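Every protein chain except one is present and positioned as in the full complex.
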Amino acid sequence: MKKILSTILVLSMLLSLLAMPALAADPLELTMFFPVNVGGSVAQLIDDMTTEFNKQNPDIQVKAVYTGNYDDTVTAIQTAIGTSGQPDLFVSLATQRFTMDDTGMAMALDDIIANDPEGQAFVDDFIDGFMLDSYVEGGRIISIPFQRSTMVMFYNKDAFREVGLDPEQPPKNWTELVDYATKLTNDKRYGVAIALNSGSAQWAFTGFSLQNCTNGVGLMSGDGKEVYFNTPENVEALQLWLDLQNKYKCMAPGIVQWTDMPTQFLAGEVAMIYHTTGNLTNIRNNANFDFGVCFLPAGRQWGAPTGGGNFYITKGISEERQQAAWKYIKFMCSTENAAQWSINTGYVATRESCYETEVLKDYYASFPQALVAYEQLPYAQPELTTYNAAEMWRILNDNIQAAVTGEMTAEEALAAAQEQGDELLADYQ
Amino acid sequence: MNAKKAGSLGVSLLSVVLGLIWLAPLFWLVSTALTETTFNMSFFPHSAFTFRNIRYVWNAVPFGQYYLNTIILVVVTFCIQFVTSTMAAYSLAFLNYRGKSLVFVIIFMQIIIPNDVLIIPNYLTVSELGLIDSKFGIMVPFLGSAMAIFLLRQHFKTVPRAFGEAAKIDGANLWQTIWRVYMPCAKPAYMSFAVISVSYHWNNYLWPLIVTRSPQNRPLTVGLAIFAKSKEADMQWSNVCAATLIIILPLLMAFFIMQKQFMNSFISAGVKE
Partner (left out) sequence: MTSSAAGRRRREALQGWMLLLPAVLIMLVFTVYPVFRSGYLSLFKYRMGKIPEYIGFGNFEQLFGNSTFWKVMRNTLEFALMTVIPSMILGLCLAFLVNRKGRHIGFIRSAFFYPSVMPMIAIASVWMFIYMARNGLFDQLLVSFGLQPANVLSNKDTVLPAMAVMYVWREAGYLMVFFLSGIQSINQDVLEAAAIDGATGWKTFRYVTLPLLAPTTLFVSTIAFTNCFKLADQVIIMTEGAPNNASSLLLYYIYQQGFTNMNYGRSSALTVIMLLLLMVFSLPRFFSQDRKIHYN
């Protein structure tokens, strides 16, 4: 009798074991859209991290969908939201914050943060400069910093030596910038390059505006409802660009493409470039000369734009999905992952605690150029961000290009940009 | 006589020279795709032959998936067009009823208004139908092809009525009549329409760009554009050339093999859909 009982018991246990997988609920499937904007196999890295997350959380399966560059991704999100193929979360430009809120594409995260015991500490740990463009009207948090970058200057130390400049003393201000760039220019090489194509010019210009402004905010108000394009300081900044091209002839005329610049730098065709920290790894791997990384030369003060992408959660998805998405975001932005992510990509680590980790400390010890971006962060502010962000970008870019191609003077171009910008924001006053 | 001969030689020579100029971009594309990456672009290759670019691109971008997507798109679109157009063409060619002229107006509208122009309203419609990011969403606006209907109708009309009557007397129903009598007679028209449809959908970009989101549905053209536009800092022309070569190769080879058929098809279609 005992034997029979124990057999039944063992059998039933075996059966229930077999039944276990069948009983477990299907994993919750989430879709994430993400862009890639810099060198290296970043898309692959995100896939790998996502696979790791899925392994650790068998009840959630995140599908990461690479949707092209930032512009393509914004279009992809806009056209997908509200359809059956909508993502549950996505990475998009931090500057899309007002638009995402205004059009109801992304949800405010404050409730999720409040309900998560670790939520507040998690958010507080992010570097202030990066959290700045997570806020929307009413102080709500709409996004979490992820692939964040800032602009730095890369310079060719060999070229500096060649013309008798001290390779350890890169230009510190605009006067030196002009001076050095002129010296570095010859038949085969331009002194300096700034990308002026649509989608890049406004980024560099944010930096120059911050360096030169007297109002402390550069191009726009913090609430995204006003722009200050036509201040005398900004006109001066744009005039500097035009002078570099036309007067000093130390920057290539016309519009240099963002994507061509690293190649030109690596080929020795230009000695100093304004580019993203996200390009660090690529330049390190491919430069066959000694290169340095430094702060953007100051005007009235130091200044640099931050940029890059943040995590957003799609508005209107179920509570369960929100929680899963939040869990994924916390995983991707954990101290260890954020630090490793920074090392692998050249993006700036987004959390203060990252800088306490051994991996990042070791990395900076072996590659001090990478630390420049972090040190510059206290002077950095978000790039141009307003309501209808994409259109506002276009307005500024178009008019900068008008000045660069000689259609307008710097003053006329920024006045036109101001007028068009005011009109675009009229609905929000 | 000698002058005439010299003239004819001159014409030959001129056409060969122009032909070479026309082929130059293709030559550069192929040679760049198949040689080592360098910092300096040159027309004639100046580095070693390699498959490295092709391999790199093939691994960096899911071109295998994109190929599959494009092939599915092209084949399924053509098959459905084949059926819908045959039916409509038969109806317009042989059956008598009122309202036909209205149909011709619609056909005419589609011929003068390219689908690309209607991206905004069609995107909204496809979105309301829940077909965003699906292969069917890419295909659906093209499933009734005015060009095909028109072309087939012209050919059906040249078939003597007696053939159709004879088939009917033999007891063939409508489908059998179309299948056995009209389709074989209109073979050249079907070939033309196949060539046009396949090359149009193989090459189409704007509409699939708007409709698709994910690699599971993206066709080759959208994949190439994403690759060429991605602000990858290590972007190199040799990689873009390799990617371009990958996507144009099948159609281009088909064209060079059947060039006469291709050119005649474009003539008889008159429009690129």
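Order as written gives the chain letters A and B; numbering starts at 1 within each chain.
Quick note on the criterion: contacts are C-beta pairs under 8 Å (C-beta built on N, C-alpha and C of every residue); 3 or more make two chains touch, one makes a residue touch a chain.
In this text the structure is predicted, and so the values were computed from the model without any measurement.
Asker: Write down which of B:74, B:132 or B:149 is the residue touching the left-out chain.
Answerer: Per the contact definition at the top, the residue touching the missing chain is B:149.
Asker: Tell me which residue among B:74, B:88 or B:132 touches the hidden chain in the full complex.
Answerer: Candidates B:74, B:88 or B:132; residue touching the omitted chain: B:88.
Asker: Please identify which residue in B:37, B:50, B:65 or B:203 touches the non-displayed chain.
Answerer: B:203
Asker: Identify the residues of chain B touching the omitted chain, counting contacts across the whole complex.
Answerer: Spelled out for chain B, the touching residues are 11-12, 14-16, 18-20, 22-23, 25-26, 28-29, 39-43, 83-85, 87-88, 90-92, 95-100, 103-104, 106-125, 140-141, 143-146, 149-150, 154, 174, 199, 202-206, 209-210, 221, 224-225, 228-229, 237, 240-241, 243-244, 247-248, 251-252, 255-256, 259-260, 262-263, 266-268, 270-272.
Asker: On chain A, what residues meet the omitted chain?
Answerer: Contact residues on chain A toward the absent chain are 71, 74-75, 78-79, 102-105, 196-199, 252-257, 260, 264, 267, 269, 388, 390-391, 394, 397-399, 401-402, 404-405, 407.
The working rule: only the chains that are shown with their structure count from here on.
Asker: Using the average of all C-alpha atoms in each chain as its centre, how far is it in Å between chain A and chain B?
Answerer: The answer is 39 Å.
Asker: Which chain B residues qualify as touching chain A in the complex?
Answerer: Touch residues, chain B against chain A: 39-40, 60, 123, 127, 130, 132-134, 210, 213-215, 226, 229-236.
Asker: Any idea which chain A residues touch chain B in the complex?
Answerer: Checking each residue of chain A against chain B gives 33, 36-41, 65-69, 72, 75-76, 79-80, 82-85, 258-259, 262-263, 266-267, 278-279, 282-283, 286.
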